[in-house]
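Apart from one protein chain that is not included, each protein chain of the complex appears where it belongs.
After this line comes chain A, so read on.
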Amino acid sequence: MSFEVTIEPLGQTIEVEEDQTILDAALRAGIYLPHACCHGLCATCKIDVLDGEVDHGEASSFALMDFERDENKCLACCAIPESDLVIEAEIEEDPDSRNLPVQDYQCTVSRIEDLTPTIKGIWLKIEDAEGIDFQAGQYINLNLPDDIGSRAFSIASIPEQSGEIELNIRKVPGGVGTAYIHDELKEGDAISFSGPYGRFFVKKSADMPMIFMAGGSGLSSPRSMIVELLEEGCELPITLVYGQRTREELYYHDEFLALAEKYSNFTYIPALSDAGDDGEWKGEVGFVHEAAQRAFNGDFSGNKAYLCGPPLMIDACINTLMQGRLFERDIYTEKFISAADAQQVRSPLFKNI
């Protein structure tokens, strides 16, 4: 059996399986809790239990003191829930997070469109008349039939269109979930999802110029975020550096050209890594990080950067941004820490990137 653990001050609730530690469950759910040694000795992951019971596991008596146990503290890396819990961890309260509750939604597939040879646009009309409340940049878990399970997809449309959301889904070679969506899902099908999830959204309170870097099928969140900002009347400089391999993969290119035309504070920099002998192509040739470096002349300081795309692209972009004097506190990535990532040897130098 599993327990529900609510993490304050986020107010987010996660599920913790039997014999699973709080830390493990939080990391898998994409919530970063401070931690270091992971076996009860260093006390970096100390948290408060506001309600409920835990088993302290292997926590060292020098890392978790008796008086602290009396004050209902525990070490997240060792503590295993014995009931539903409310815990409080040292997570920065984010003024831009609306902490929206996750709900289940029933909907109908209202439209399917080929955006590129490998990416489909899927529109879902929500049955509940109120629709879904979400922050631009967040994702949902789409439930697929036949024991496929659920798959996470970022919402490509803007929050204002709450009754019908758009997903852009690339067919992953060998992927059962995306194969089902590409080959079997039809307009009119009933389907359900839960959401909204994720902490990737615009830090509006920072009031700083923004750089969005997107590649592959990572355009969804940036598109939702940028369109919302522009329609809200944001006047800060906004730049989108958007990369694909070829012109035919560069979906929504015309839409962004039109936006750049309409809004003077929006700069659109498309880049093709494999332009070939496309004589028509007038944009950048190369990878996203290279195009960004040229566009900003290697100096990114004074911006907030939002990165979305395949891991190699994110990694290259972070290197370029940091060499251009933009550091961890101003870089945001859409990131899901998988079980494999949580076990990989990582240095504790960076926490969020």
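Convention: a contact is a pair of C-beta atoms (placed from the backbone, for glycine too) under 8 Å apart; a residue touches a chain by one contact, two chains touch by 3 or more; residues count from 1.
Throughout what follows, contacts and distances are computed from a predicted model.
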{"item": "Protein name as given in UniProt for the chain not displayed, \"Phenol 2-monooxygenase\", \"Quinol oxidase subunit 3\", \"Peptide/nickel transport system permease protein\" or \"NADH-quinone oxidoreductase subunit K\"", "value": "\"Phenol 2-monooxygenase\""}
{"item": "From A:Arg98, A:Arg111, A:Lys125 or A:Arg325, residue that would touch the chain that is not displayed", "value": "A:Arg325"}
{"item": "Option from A:Ala63, A:Ala136, A:Ala156 or A:Ile211 whose C-beta touches the chain left out", "value": "A:Ala63"}
{"item": "Positions on chain A contacted by the hidden chain, ascending", "value": "34, 36-37, 41-44, 60-63, 65-67, 90, 92, 318-319, 322-323, 325, 327, 345-350"}
